[in-house]
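Note that this complex is displayed minus one protein chain, with the remaining chains in position.
Take a look at chain A:
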Amino acid sequence: MDMNTPATGNTRVSKASQSNLIASSDNRMHDFVLSDEERHEIEHEMTHYENPRAASIGALKTVQRRRGWVSDGAVIAISDVLGIPASDVEGVATFYSLIFRQPVGRHVVLVCDSSSCHLTGHDELRDAISGELGIGPGQTTEDDRFTLLPVCCLGACDRGPALMIDDDLHGPVEPNEVAALLERYS
C-alpha cells in the first residue's frame, strides 16, 4: 500500500467530491432527503452538546447506519439540519476513517493490522481473506457483498489476530476458518 494515502481510501474519493461540493450547482445533489427518523435522531443528538456542530459526526453515522455510506447529497442535508457550512461537514466526513464517502459492500470487514495482531498472524489472515474474496484492502467485491478495510488495534489483542465484520468481533481467526466465517454474512 502506498504510505501516503490513508488506508481506507476515502480521502482519495473525497478530494473529488469536495471540489464538486464547492463548485457545482448540480441540483441533483439536493434530491437527497433525510428520512423523518434520521432527522429526529440527529436533532435528538444535538441536545447532548453545547452547539449543533458537535453532532456532525453523530449525524454522519446516523445516515451511514441506514444507507451504508454518505453521499454528497447527505452531506448537504446534514449541513442544513446542523446549520453549518457543507464544507465543514465534508471536512469532518473525510477526516474520520470510518465515515465512508463512497458506497461500500453490504458487510464491512475490518481487519486489525496493529502490532499484537501482526505478532499473532495478521499477514496470513489478511492474505486468506483477500484470497477468499479476491480483493485487497480498500476494495469491495464485485457482488457488493464485502468491503475489506484495515483498522487500528481493536482492543482485542489477547484474541489476535482479530477482525470485525459489521458489529461483530471475531478472534483469534485462523486462516483456515476464514471461508466458514465469511459464509455467515450473506
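Operating definition for what follows: a contact is a pair of C-beta atoms (placed from the backbone, for glycine too) under 8 Å apart; a residue touches a chain by one contact, two chains touch by 3 or more; residues count from 1.
The definition used in the following text is that contacts and distances are computed from a predicted model.
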Task: Name the absent chain as its UniProt record does, using one of the following: "NADH-quinone oxidoreductase subunit F", "ABC transporter ATP-binding protein", "Carbon monoxide dehydrogenase" or "Cell division protein FtsX".
output: "NADH-quinone oxidoreductase subunit F"
Statement: Out of A:L110, A:I135 or A:L148, only one touches the absent chain, namely A:L110
- prompt: Which positions on chain A touch the chain that was left off?
  reply: 3-4, 6-8, 48-51, 53-58, 60-61, 91-92, 95-99, 110, 113-116, 118-124, 151-160, 164, 167, 169
